[in-house]
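Left out: one protein chain. Kept in place: all the others.
The block that comes next holds subunit A.
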Amino acid sequence: MDLSSINPALLLASLLVAATPILLAAIGELVVERSGVLNLGVEGMMITGAICGFAVAVETGSPLLGFVLAAFGGAVLALLFALLTQFALANQVASGLALTLFGLGLSSLMGQGYVGIKPPPTPKLDIPVLSDLPFIGRVVFSHDLMVYFGLALVAAVWATLKYTRVGLVLRAVGENHDAAHALGYKVVRVRLMAILFGGACAGLGGAYISLVRVPQWTEGMTAGAGWIALALVVFASWKAGRVLLGAWLFGGVTVLQLNLQAAGVAIPVEYLSMSPYLITIVVLVIMSADKSRAPASLGRVFHASS
């Protein structure tokens, strides 16, 4: 056992990278759920974003364009869910599950010609002075644009929900859609926007896996990240800051267990392998022990006539 071979700065830096996909997907789903809609199709939207972003980046040579189109691809798939649940008034749970299956199939069809190809590298954003700082520079200031974008997005969502009129309307729709409707707010329109936003975020998270973290395209490469994002939202009791903590925790334990193995720690490997899931659940359950509850209208169908 040789713990000194683990470099804490590098460990924390890889934590930020490992946490980014689930963070992006989870913050999008948080907005969706705060508007009173339960979209279980996160995994499907992520994998669709992964192939859309990958294909566009390969064809155009621009990773940035890849990310933009990945968000678009995720949103288009989410639009399908929105049409089903908001206009056809279909059951949200069933529609979400169908969306995941559809996304997995669609992405593997779209990805046929992209197996075994290298994507263009996503440039690192080295901030001149800051990235030279010891420790902090390596941990915080040596990442690609999407890591910062994810963090900024969490801050923006938190501030919007807490302090702005838009956020208040969104929460009102999620808490009691009949009251919001009576006050003259367009419930369906608000929810539609939230669903599209959630889809775009999930798409970005997927593209981060296929363009930065792995980087290559293979079928089913999101490997359950969408489900982890969904779980994070619930256990973070619908609070943006806690989603961030949860994502870091999961990413951190994942990276740490690989590092511990490489350092030869004498804990049976099986326990290390399941530790990210166990520890995330335990901590998030503790975190969710306060009185917060789900948005009151979550998962309920709204129609102006009822």
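We take it that contacts are C-beta pairs under 8 Å (C-beta built on N, C-alpha and C of every residue); 3 or more make two chains touch, one makes a residue touch a chain; residues count from 1.
The rule is short, and it goes like this: contacts and distances are computed from a predicted model.
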Omitted chain (choose from "Fumarate reductase", "ABC transporter substrate-binding protein", "histidine kinase" or "siroheme decarboxylase") - UniProt protein name: "ABC transporter substrate-binding protein"
Option from A:M221, A:A247, A:L284 or A:L298 whose C-beta touches the chain left out: A:M221
Selected residue (touches chain absent from view) among A:T48, A:N176, A:T254 or A:S297: A:T254
Touch residues of subunit A, complete complex, unshown partner: 5-7, 10-11, 14, 18, 115-116, 118, 121, 209, 213-216, 218-221, 223, 225, 254-255, 258-259, 261-264, 266, 268-270, 273
